[in-house]
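One protein chain is absent from this view; the other protein chains keep their places.
To keep things simple, chains are lettered A, B and C as they appear, and every chain counts its residues starting from 1.
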Amino acid sequence: MSHNSFGHLFRVTTWGESHGPAIGAVVDGMPPNIPFTEAEIQTYLDKRRPGQSRYTTQRQEADRVRVLSGAMLGSAEGEFVSTGTPISLMIENIDQRSKDYSDIAQRYRPGHADITYDMKYGIRDYRGGGRSSARETACRVAAGALARKVVPGVVVRGALVQIGDIEIDRARWDWEEADRNPFFCPDAETAGRWAEFLDAVRKRGSSVGAVIEVVAEGVPSGLGAPLYGKLDQDIAGALMSINAVKGVEIGNGFAAATLSGEDNADEIRRGPDGKPHFLSNNAGGILGGISTGQPVVARFAVKPTSSILTPRKSIDAEGNEVEVMTKGRHDPCVGIRAVPIGEAMVACVLADHYLRHRGQTGQG
Amino acid sequence: MSHNSFGHLFRVTTWGESHGPAIGAVVDGMPPNIPFTEAEIQTYLDKRRPGQSRYTTQRQEADRVRVLSGAMLGSAEGEFVSTGTPISLMIENIDQRSKDYSDIAQRYRPGHADITYDMKYGIRDYRGGGRSSARETACRVAAGALARKVVPGVVVRGALVQIGDIEIDRARWDWEEADRNPFFCPDAETAGRWAEFLDAVRKRGSSVGAVIEVVAEGVPSGLGAPLYGKLDQDIAGALMSINAVKGVEIGNGFAAATLSGEDNADEIRRGPDGKPHFLSNNAGGILGGISTGQPVVARFAVKPTSSILTPRKSIDAEGNEVEVMTKGRHDPCVGIRAVPIGEAMVACVLADHYLRHRGQTGQG
Amino acid sequence: MSHNSFGHLFRVTTWGESHGPAIGAVVDGMPPNIPFTEAEIQTYLDKRRPGQSRYTTQRQEADRVRVLSGAMLGSAEGEFVSTGTPISLMIENIDQRSKDYSDIAQRYRPGHADITYDMKYGIRDYRGGGRSSARETACRVAAGALARKVVPGVVVRGALVQIGDIEIDRARWDWEEADRNPFFCPDAETAGRWAEFLDAVRKRGSSVGAVIEVVAEGVPSGLGAPLYGKLDQDIAGALMSINAVKGVEIGNGFAAATLSGEDNADEIRRGPDGKPHFLSNNAGGILGGISTGQPVVARFAVKPTSSILTPRKSIDAEGNEVEVMTKGRHDPCVGIRAVPIGEAMVACVLADHYLRHRGQTGQG
Partner (left out) sequence: MSHNSFGHLFRVTTWGESHGPAIGAVVDGMPPNIPFTEAEIQTYLDKRRPGQSRYTTQRQEADRVRVLSGAMLGSAEGEFVSTGTPISLMIENIDQRSKDYSDIAQRYRPGHADITYDMKYGIRDYRGGGRSSARETACRVAAGALARKVVPGVVVRGALVQIGDIEIDRARWDWEEADRNPFFCPDAETAGRWAEFLDAVRKRGSSVGAVIEVVAEGVPSGLGAPLYGKLDQDIAGALMSINAVKGVEIGNGFAAATLSGEDNADEIRRGPDGKPHFLSNNAGGILGGISTGQPVVARFAVKPTSSILTPRKSIDAEGNEVEVMTKGRHDPCVGIRAVPIGEAMVACVLADHYLRHRGQTGQG
């Protein structure tokens, strides 16, 4: 079952609400004897952390992660070593502004989970979105930092490739550039256009959607399993589980629908190392649900946040018709902060499948 | 774990290869006292069955399903009643042409799972694609026929909305038309254009991709669960697990990336029945991973099959470079037969989440 | 979830009722490239098969297993080789005596699952006990035959050690003797006493309970996981899942309650091979839920079957008070046939934990 857990042999369970005392993740299945530091995890959390540019929410959270179990202190300063037992990660919530939630407690913001949580549970933690808040994604990023260490040699990176209808120019793709601008944009020129565009969006209290691409290099071949343990199936589910995501693609994705079989299938030659060498990667590194050894390429679309300044029609918990407007801090483009989250989810899926593959076949 | 099983409370396990003696599904978790007939299941199998028009593979399979367990004979002729124990469904393989597989056994078809199965397992059933064959999807369709009976009042229908780059005109959408043409196309005019287009594709031994849309009406609100048991997450995984699928969308999907928050969020009013009435359905019936009570709308993209007549570069199992050409029967557009399969997968996810929701909350 | 499935990486799903057309098991997670034959599986099925002596039910079932998927024909005659995909095993029901079930359909046999199935599902397949029949255990035995091949070098054997209050003399334990008498009794002298005792039980239409011991030798150290994936936890659950089992012990079991810490803890010395050498095995090969490398020893108690000739008080489906007497063939001691079933369950648990251990730690 999987209400709040993700994965099987590498299994992440998250807990916590936006405005409770803390949020956290339990990472179960981390192989033993893997060194890591809180500082490393922090690096990824800092990528996701709000309040770092004017393009993301101004909430200020230190997002300090604490390792509460599953590791012994290692030989180096600040180093932990995994023991094979569950690693409990906790992040205290600090900037929970004490404010009056009486309006939002009873009114459903259009496009939010407010109404569906009430439909399902008949009760909901309305403070800051509660469990449906993007705050939970900090736990994913922390777990993902550990997941990255499971598959030897794997590198998982993400980039923003589209905001609104402005796409990057793939010919200018530069991973290093993605670390230099506040958009994780691999194309400096497009980053500039986005800055301008988003300033306008932000000023009019609006929001806009985005598309993120995640690329995993160094993925061993053989990960995944027929037929409901497919690698692409699990990546699709993982990315769709991120707040506000409405679409997922692998490799050519929807564009594959427009291609012919000749153009879409990746031809194979013998590589200089004697191994299969694919002449293209339309498949995004996955055939029949199993990794080919090529980079795994996934994309996902994030909708515009519905926290906007324009009043919108809605109802309250009693069914009265109301107008709802979201005051206060918000992200004009939640897709930006989704980049490290998408990376983390792909890293978790790969870790899980690596352990599963090693279990069933003894490889790896 | 989920190598070959799907779902939790409504759990489907499939088995079988394309050219073995039979394929089958075990449906575990079917609620008791639900009447059904083999004929009903057959209706859906017949939709998926190959050899029905010149646009699908000419393999001839009766695809006769047999119910081997989990049901008692009911009062009406041919009627079964579920007993709550696992329902075993079996379909014998009949048209396994006895032919010489010696070439395909050693050569990897580009774009196929041939190579990845060998990478993973070091062995593979090469006859007709073995476990990676679309033949397995008959099991999904059979299980889906039972799943449709789990959620009271739910209706799950699918349609082909795009072949190559020819999309339907949504203004002409007519569900009844979808049953009249060999493409499950809800737009008669577009069906005509597709016929012409596919004839050309078929004649030149090529293939083309497609996009399918599945709509589930009558879905109760409250299905799904934060945060890794989201309804859209499970639908995304389910659809991505279908052979040749490379992309999945919910509601507006990738188009949401280009919209503003004002345009994308679905406003709410009080309906005549006192219940929430959404003024639009950009969300595809799911908010925060939980169903709103609106129709659930999902789309998925199917790549062009790589079984084509044009010779393509590849290698054999020893690493020698070869040219591969797929002889014999094949589908010019596998997306067509994916329509009933997509419906079945969505039905299975809804059944599973309905039972889970009822379990956790007592509703339903 | 686990209504009718067992295990995780090595996962067995069974289906079928006593008097339906067939019963079967889907074994998912069998590692690839493992050779096996139907004849090997049959050997274990024949051990469990009814009708072999006057001490077990006279139902005649050939119990011929068929392999329907998950394997290719190997090089030797009748040899299969696993491909890593699910192995479907089917056994057709042949001797389903067509008789009048009208009495048993409406009356609850005391001590049977008749009443609880009706309480749970409101419907039940009353023919021969339906899903609750011991017939299902043939599937376990077949799956267990495959499980035995997963852990290199492991040997799982069982023996009957008690019938009624007649226990074996452990000083006379001889595994070869266990294959020579109809009781799987490792002590010839006790077997003789049992024969006499059971004849009397059978003649008066009564039944009696038994205790079975299963010993697994060659189990690698390290199998199991804290804290809810303990090897002994899973063995306990596995054995308790067998029909009529009411108690399970590991190592000293309940006797450990009467011992002192000095007497119960197994001391350790360095063995001639440099490895830990335990001076005793009170723990039954498991410490902290993880295998030590010693033989794993488990025992389980089987209640006397409630199918007896003496009339007993009960009610019918309408709540009327009735007298129930089981006519026809039955086992005076169902514990006898439980021996190969217990072996199979332990083998399945070991296979599952071996794959899990290899997955998480890379060992094995």
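The working rule: contacts are C-beta pairs under 8 Å (C-beta built on N, C-alpha and C of every residue); 3 or more make two chains touch, one makes a residue touch a chain.
Source: prediction; values computed, not measured.
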item: Chains shown that the absent chain touches, full complex; value: A, B, C
item: Residue of C:Ile104, C:Ala145, C:Ile168 or C:Ile290 touching the missing chain in the full complex; value: C:Ile290
item: Contact residue for the chain not shown (choose from C:Gly70, C:Gly128, C:Pro186 or C:Gly222); value: C:Gly222
item: Among B:Gly192, B:Gly319 or B:Gly359, residue touching the chain not depicted; value: B:Gly359
item: Absent-chain contact - pick from C:Pro21, C:Gly74, C:Pro110 or C:Gly218; value: C:Pro110
item: For subunit A, the residues touching the chain missing from this view; value: 1, 3-5, 8-9, 11, 13-17, 20-24, 26, 28-29, 32-33, 66, 68-70, 72, 81-88, 117, 120-125, 130-131
item: Residues belonging to subunit B that touch the chain removed from view; value: 1, 8-9, 29, 31-32, 84-85, 226, 355-362, 364
item: Where the missing chain touches subunit C, by residue; value: 1-6, 8, 14, 108-113, 115-117, 119-122, 131-132, 136, 162-165, 201, 206-211, 221-230, 232-241, 243, 246-254, 256-270, 274-276, 279, 283-284, 286-293, 301-308, 310, 312-315, 319-321, 335, 356-357, 360-361, 363
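What we mean here is this: only the chains that are shown with their structure count from here on.
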item: Graph class of chain-chain contacts, one of line, ring, star, complete, other; value: complete
item: Interface numbering overlap (same over half, different under half) for subunit B and subunit C; value: same
item: Centroid distance [mean C-alpha coordinates] between subunit B and subunit A, Å; value: 27
item: Whole-Å gap separating subunit A and subunit C, where each centre is the average of the chain's CA atoms; value: 45
item: Centroid distance [mean C-alpha coordinates] between subunit C and subunit B, Å; value: 38
item: Touching two or more other chains - residues of subunit C; value: 1, 8-9, 29, 32, 84-85
